[in-house]
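Worksheet for the structure shown next.
With one protein chain removed, the remaining protein chains of the complex are shown where they sit.
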Amino acid sequence: MKIEIMNLSKKYGSLYALQNVNLTLGQGRIVGLLGPNGSGKTTLIKLLNGLIQPTQGQILMDGQKPGVYSKSKISYLPDKTYLNSQMTVEQLVDLFGDFYADFNFSKADDLLKRLNIPVQQKLKTLSKGTQEKVQLALVMSREAEAYILDEPIGGVDPVGRDYILQTIISQYNRNATVIISTHLISDVENVLDDVIMIKNGGIFLYDSVENIREREGKSIDEMFKEVMRWY
Amino acid sequence: MWQMDSNRPIYIQLVERIIKEIIAGKYQPGEKMPTVRELAEIARVNPNTMQKAFSQLEQKGMLYTDRTVGRYVTQDQAKIREKGKQLARQLGEKFLADMRALGLTEDEIMEVLKTLMSGDKA
Partner (left out) sequence: MVLKLIKHEFKYLGRYLLLIWAGMILMIVSQRLLTELRESQNTIWQLVSGTAFGLLFFTLAAMFLVTFGAIVMRFYQNMFSGEGYLTFTLPVKASQIVFSKLFTGAVFMLVPLLIAGLVLVSYIRAPETWYLLYSGFIEFMAESDLPIYVLVIWGLSIVLAPVLQLLEFYTAMSLGQLANRNKIIFSIIAYIGIYVAKQFLGVIIWLSLLMGNYVEKIEMYPFQVVKYASIIGFVTTISLIVINWLIVNYLCKNKLNLE
């Protein structure tokens, strides 16, 4: 999926959460969206998902504004529990499969099995870490054209984190764009193709991990920390 | 998960590691390599990066592509041995440079080496 962001701004009252953002994301790239809290990351993600409307500018996904079509092509993992915990894992698989034509049932079964998730149990009976794995499994079971993962490794232990990254790599589809928003940069660096660094509602860097490492001789994590000090 | 330096491009490090493994015999001459995706998963890196590493390895003549079947380690054993010698020489040079920087003489360096190697046998 080609994602074009043009002169995008979002204002809340008199405050700009995002100001004049211009970006074009190509297909098949795994992109890191890096920035501190309040930088506009969440706003950008909500705009991409059509949860809020821009104040100015526009987003085009394969030439269309966020809407029913783009939602059918984007698989979104929010950074909170967003599933009805009264439902069983099986029922949730059923729900996803019903609404998303690109949902792959066998992939879902496989992922859930590998993650040792008891599918007949209600979500609320599972530990928080397991719930997050369920959410990730459902999102990654879709053969989507774009994946937007908001802090996918945030509340998980290191073993779980590693597993999640492995899942992201193994489900990688060269036609799909993957956007990973995170502040745990060092954990995901090796998986990223490109990084977008955002602060105070503006993009101040969009480059490939390779270029940055060659140019700066530093890890993205180190570079990010340094640059953040200056802004 | 492969250990990697965070301040150098990843694909370069992947190339280095795979060459080492070929030299060490982990991948035999003419053997079929795992797919880009399989190896990327094991190494925990972006498949695009692994793809680039594979391309580099092809350029260097360490791997070759057999149409759509996959990638294979070169049959050219001489080339592998040559590469191995190159690498050994580089490691040796670094070892000597480090030892000399500590102020050791040539004889002292030989002593260290001898002790280490007999220590291995014991």
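A and B are the chain letters, set down in written order, and residue numbers restart from 1 in every chain.
Heads up, the rule we're going with is that contacts are C-beta pairs under 8 Å (C-beta built on N, C-alpha and C of every residue); 3 or more make two chains touch, one makes a residue touch a chain.
All values derive from a computational prediction rather than experimental measurement.
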| item | value |
| --- | --- |
| Shown chains that the omitted chain touches within the full complex | A |
| Identified contact with the non-displayed chain, of A:Asn49, A:Gln121 or A:Gln166 | A:Asn49 |
| Residue of A:Ser9, A:Gln27, A:Gln56 or A:Thr81 in touch with the missing chain, whole complex considered | A:Thr81 |
| Footprint left on subunit A by the chain that the document does not show | 46, 49-53, 68-69, 71-72, 74, 76, 78, 80-84, 87, 95, 98-100 |
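Keep this in mind: only the chains that are shown with their structure count from here on.
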| item | value |
| --- | --- |
| Interchain centroid distance [CA atoms averaged], subunit A/subunit B, Å | 35 |
| Parts of subunit B lying in touch with subunit A, wherever the complex brings them together | 1, 4, 6-11, 37, 40-41, 43-49 |
| Parts of subunit A lying in touch with subunit B, wherever the complex brings them together | 28-30, 162, 165-166, 169-170, 172, 174, 186, 189-193, 209-210, 213-214, 216-222 |
